[in-house]
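Let me begin by handing over the structure; questions about it come next.
A single protein chain has been omitted; all remaining protein chains appear in their positions.
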Amino acid sequence: MRTTLSAADFVAMFHLVADRIEEEKVRLSELDGVIGDGDHGITMAIGWNAVREILTPELEEKSITDVCNLVARTFLNAVGASSGPLYATALMRGGAALKGREGADGAALAGFLAAALQGLRDRGKAEPGDKTMIDAWTPAATAAAAAAEAGALPAEVLRAAAEAAGKGADATAAMLPKKGRSAKLGERALGHVDPGAASAAVILAAMADGAARP
Amino acid sequence: MRTTLSAADFVAMFHLVADRIEEEKVRLSELDGVIGDGDHGITMAIGWNAVREILTPELEEKSITDVCNLVARTFLNAVGASSGPLYATALMRGGAALKGREGADGAALAGFLAAALQGLRDRGKAEPGDKTMIDAWTPAATAAAAAAEAGALPAEVLRAAAEAAGKGADATAAMLPKKGRSAKLGERALGHVDPGAASAAVILAAMADGAARP
Amino acid sequence: MKKLINSPKAVVREMLEGIVAQAPNLAILDKEMVVVRNPLPAPEKRKVAIISGGGSGHEPAHAGYVGQGMLTAAVAGDVFTSPSTDAVLSSIRAVAGPAGAVLVVKNYTGDRLNFGLAAEMARAEGIPCEVVLVADDVALRNTVEKGRRRGIAGTVFVHKIAGAAAEAGKSLEEVVKVANAAAADIGTMGVALGSCTLPAVGKPGFTLGETEIELGLGIHGEAGVERGEMREASELAKTILDTIISDLDIKPTDRLALLVNGLGATPPMELSIVARGALAHLRERGLKVERSWTGTFLSALDMPGCSLSLFKLDDARVAALDLETDAMAWPR
Partner (left out) sequence: MKKLINSPKAVVREMLEGIVAQAPNLAILDKEMVVVRNPLPAPEKRKVAIISGGGSGHEPAHAGYVGQGMLTAAVAGDVFTSPSTDAVLSSIRAVAGPAGAVLVVKNYTGDRLNFGLAAEMARAEGIPCEVVLVADDVALRNTVEKGRRRGIAGTVFVHKIAGAAAEAGKSLEEVVKVANAAAADIGTMGVALGSCTLPAVGKPGFTLGETEIELGLGIHGEAGVERGEMREASELAKTILDTIISDLDIKPTDRLALLVNGLGATPPMELSIVARGALAHLRERGLKVERSWTGTFLSALDMPGCSLSLFKLDDARVAALDLETDAMAWPR
């Protein structure tokens, strides 16, 4: 397993994210159909498919920061819904955290995730417990930091994050929504997983798999 | 029969008009109910009852013009409907035509009616044939002029006018309305006498009776 | 009926009080529904007074047009009912000096009767006073003669032209002349998507089907030329403008002002879309619009719909339209 991830690795990871989101599209939209407007899967797929288009081999020559910025801009242009500006911010901030680095080690990956989370929070102003993607990203960043602290490799850091995100997403079923479209449903949303939290787990799992490739 | 009418005679005539209008109130409103808004009898009665209040003995000392002006103002203040300004104008113009006269002879009476008609026409801009009070007042003024020309006394001039007004009112049944509220009814108004024309005949008949009193 | 009112009987007085409470340049007469400029110069220093008014329900007309350079007073009757002769006469007495007053009157029987008689009585009292009739509704052009047309939103142009002439110190005669000339060069036609509800009645005056509209109706909900099918905003603008253009015999050499007027319940978004269609059509016909405004200028209570007005311009009229005024409802 790699000790550091290069720009090419990031390109590969984002490729895998695009594939996984496409596979999970229907499930994510169904989740959004219960407590939102039913477009989350489609929205995310539109965004990540647009990203796939620009993930060309030439990109591997650029810096990790440049890759993240380009992915962010592309996702934003393709997606109008809340997720557009949210993920664009997360990716830009994550990319900025890796500025100047040739390769990212475990600690850098943890920093990437922490910056991405901070971007989501600054942009969306949601708090943990509001039943949003923040409830997946917050435990993910915490788990990543702990793993990095313990000396984990990038793929292991991402794996820890993905697992924590999955648990975090499951936990949103018990939460009352306070942000986004589902907020007006109130108690009717109880018992249902937040689609944005679910897709966060998908994204992080795909990144972990991408980082673990031989 | 008097050869000239004094201010006191005008006061007496207007008294009789008020009485007759009160008697005919229901019939006039019924006519208006068919082709208008059903208030013409009430409206005229309100106006002429208000006039009756100010027809005091002191008034008999004033000029004919002053009597007419006071009646006009009183009628106007009491009546908001179209008839208010129409009759106020007619009375003011008629009164003005008698300005400076101690008594009005047959020719003066014809002049009074002609001026009143002109006032109605200037104010309302209705044409003969529009199915309004003009269709009673026009033949009335014409008949009065002819009678005066032939040397008739005031009461005879007014009688001629009243009879012509009655025929004119009857003739409105065959007319299509073009002015006032009944205009929007169009053909549905055919066969019905115009209430304003009918009340004109009542007024002129009352004036003729008043002038003929011993 | 749901309306933001207190009592149907009090709507006119309360509305005027609301307007005047927010306008330091306006006052309301104690005993009559008359809004006047405040302060007014001493009588002998007064320019020709411009007075307008009519039934209420046409807000911001007419109180909204009272101000320096526009109306001197506005007389408000009950909803859709002419003010009394006395009310009009009070307004003349209150604001006219030796220079006299011009009454700008929309061509309805009641208004013509009451304003006309008040003018006559004012003259009898020694106040020079003339009536200018506005009959700009071209909708019934094929069914009624010119003098019997109704006065509708184009009247606002006459307020502005007469107000500017008076402000410039012109004589009564001259003001009447420019105002009459302006009134003759204005054409207006409206379209309603629905009816309006009188506060005292509580029910709409008529009903239209889901896709029905009434073309060329009056500002009191009187019948129009045609009850037809709903169509695109640009199509409606075209139909209306073509009628006005042909009636006023407008030629490519003419200079024009356009007024896009909401009838009370039409949101600004829709009016702007109509304005776009109207301007595009006029451009297509090779006509030159030098001034144009969109808004709610003369309404019909809560009627959804709009009217378009065209006004032939010359340099003097452009200057008059451009003249500063502090009347609340005249656009910037």
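Letters A, B and C name the chains as they come in the text, with residue numbers starting at 1 for each one.
FYI, contacts are C-beta pairs under 8 Å (C-beta built on N, C-alpha and C of every residue); 3 or more make two chains touch, one makes a residue touch a chain.
Only a predicted model underlies this, so the values are computations on that prediction, with no experimental measurement involved.
Asks: I'd like to know which visible chains would be in contact with the absent chain if the whole complex were considered.
Replies: Displayed chains contacted by the hidden chain, ordered by label: A, C.
Asks: Have a look at C:Thr109, C:Thr155, C:Thr294 or C:Ser309 and name the one touching the chain we're not showing.
Replies: Checking the options C:Thr109, C:Thr155, C:Thr294 or C:Ser309, the one contacting the hidden chain is C:Thr294.
Asks: If I consider the whole complex, including the chain that's not displayed, which of C:Ile5, C:Ala124 or C:Ala200 touches that chain?
Replies: Answer from the full complex: C:Ile5 touches the omitted chain.
Asks: Out of A:Val11, A:Leu28, A:Leu55 or A:Leu76, which is the one that touches the chain we can't see?
Replies: Of these options, the touching residue for the absent chain is A:Leu76.
Asks: Please output the residues of subunit A touching the missing chain, sorted low to high.
Replies: Within subunit A, the residues that touch the unshown chain are 76-77, 80, 82, 84-86, 88-89, 92, 122-125, 178-180, 184.
Asks: State which residues belonging to subunit C touch the missing partner chain.
Replies: Those residues of subunit C that touch the unshown chain are 2-7, 11, 14-19, 21-22, 56-57, 59-60, 64, 193-194, 208, 210-211, 213, 230, 232-234, 236, 264-277, 279, 292-294, 296, 299, 301-302, 304-306, 326, 328, 331-332.
Everything below uses one rule, namely that only the chains that are shown with their structure count from here on.
Asks: State, to the nearest whole Å, the distance from the C-alpha centre of subunit B to the C-alpha centre of subunit C.
Replies: The computed centroid separation for subunit B versus subunit C comes out at 34 Å.
Asks: So, what's the distance in Å between the C-alpha centres of subunit B and subunit A?
Replies: The answer is 91 Å.
Asks: Hey, how far is the Cα centre of subunit A from the one of subunit C, in Å?
Replies: 61
Asks: By residue number and range, which residues of subunit C touch two or more other chains?
Replies: Counting only residues that touch two or more other chains, subunit C contributes none.
Asks: Multi-chain contacts only, two chains or more: what residues does subunit B have there?
Replies: Subunit B, residues with two or more chain partners: not present.
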